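What follows is a short report on a single structure.
Left out: one protein chain. Kept in place: all the others.
Up next is chain A:
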Amino acid sequence: MSLDDLYRRVIMDHYQKPRNRGRIEDGAVTVDLNNPTCGDKISVQMRIEDGKIEEAKFIGEGCSISLASASMMTEAVKGLSVEKALQLVDRFSEMVQGEEIDPEEFPLEDIEALQGVAKFPARIKCATLAWKALEQGAKESADQD
């Protein structure tokens, strides 16, 4: 178990300089989630138009893994259809539990750095919190259509 497997440079970069941190002014779906076992909080917003995620933002407090993962998530889902984004949530969840992701299906880019979480089972929930919020929001919006 090497700490460098978990705390990869790109993760610390997202932690220090989070992308898409803030609020969407209007027309957004908002999902607030807590991790009740540790006190992490996240609020994810997404603007969905014609079944496509045009924009995603987040605010929250938490550890490096949960905040970096939130930052990466907002970049990764931008421009994806709701359907595709939900598939990515599933793939991501599998990835942090140690499964390989087919790069043909999804170009993972920065998210790949979170693969190391699989070696730290206690931190999987940190990595998936923002993604669960996205999933909930995307499903809600799909149900409304």
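As a working rule, a contact is a pair of C-beta atoms (placed from the backbone, for glycine too) under 8 Å apart; a residue touches a chain by one contact, two chains touch by 3 or more; residues count from 1.
Following the convention adopted for this analysis, contacts and distances are computed from a predicted model.
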Complex member absent from the view - protein name from UniProt, among "Multicomponent K+:H+ antiporter subunit C", "Cysteine desulfurase", "Nitrate reductase beta chain" or "Peptide/nickel transport system permease protein": "Cysteine desulfurase"
Candidate in contact with the missing chain, chosen from A:Leu6, A:Ala28 or A:Ala130: A:Leu6
Of A:Asp40, A:Asp110 or A:Glu135, the one touching the omitted chain in the full complex: A:Asp40
Interface with the undisplayed chain - residues on chain A: 1-3, 6-7, 9, 12, 15-16, 37-41, 61-66, 120, 122-123, 126
